[in-house]
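Here is the structure we will look at.
Missing here is one protein chain; the remaining ones are kept as they sit in the complex.
After this line comes subunit A, so read on.
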Amino acid sequence: MSNIKYILGSFGDPDEMMHGIDKLQENNIKIHDVYTPMPIHGIEAKLGVKRSRLDIAAFFFGITGTMTMLTGVYLATTVDWPINIGGKTHFALPDFIPITFELTILFCAFGLVGSYYASTHLFPGRAPRVMDLRATDDRFIIAIDAKQNTEHTKIDELLKGAGALEVKHNERKYISYE
């Protein structure tokens, strides 16, 4: 048994990479992940990445902001320290619409981006899990787990056939780790 952990197919063109994914999947070879320098549309369907639920999260964060401001303003202007301004109602809703809107947006944005960072494990100082340094530059990388898929020569041929410029056999999973 060799020490190869991951096989990387390095493509120079996104369309060829998509072709490579199709080829591998036709041959029942499971793809670990794909690393690209830009978003590629349609790839998530092929790899079975589920639809994002961030929009639902964003909605609820936004509603929380709305409620927070309305409750806070109600408590401040009506319960805690009511001020008589020309006999007008203490809870003058139209006046509070601009700030309620702002807090809705603020909560929504922070909640959304926070959930995104949490769900994709992004935070300052996290060690980058990079398999090929050119994946953020000009290469489109298909990574295949070499332990699960043992027909290495076949994988190499499929990748080359689809147009891979380079096929790497990595003995370490992440080259970015020291």
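Basically, a residue touches a chain if its C-beta (ideal position, glycine included) is under 8 Å from a C-beta of that chain, and two chains touch if they have at least 3 such contacts; residues count from 1.
One rule holds for everything that comes next: contacts and distances are computed from a predicted model.
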Missing subunit (named according to UniProt) among the choices "Lactose/L-arabinose transport system permease protein", "NADPH-dependent 2,4-dienoyl-CoA reductase, sulfur reductase", "histidine kinase" or "Hydrogenase": "Hydrogenase"
Touch list for subunit A against the chain that is not drawn: 12, 14-15, 18, 33-44, 47, 49, 52, 54-55, 58, 62, 72-73, 76-77, 80-81, 85, 92, 95-96, 98-99, 101-103, 105-106, 108-110, 112-113, 116-117, 119-131, 133-138, 176
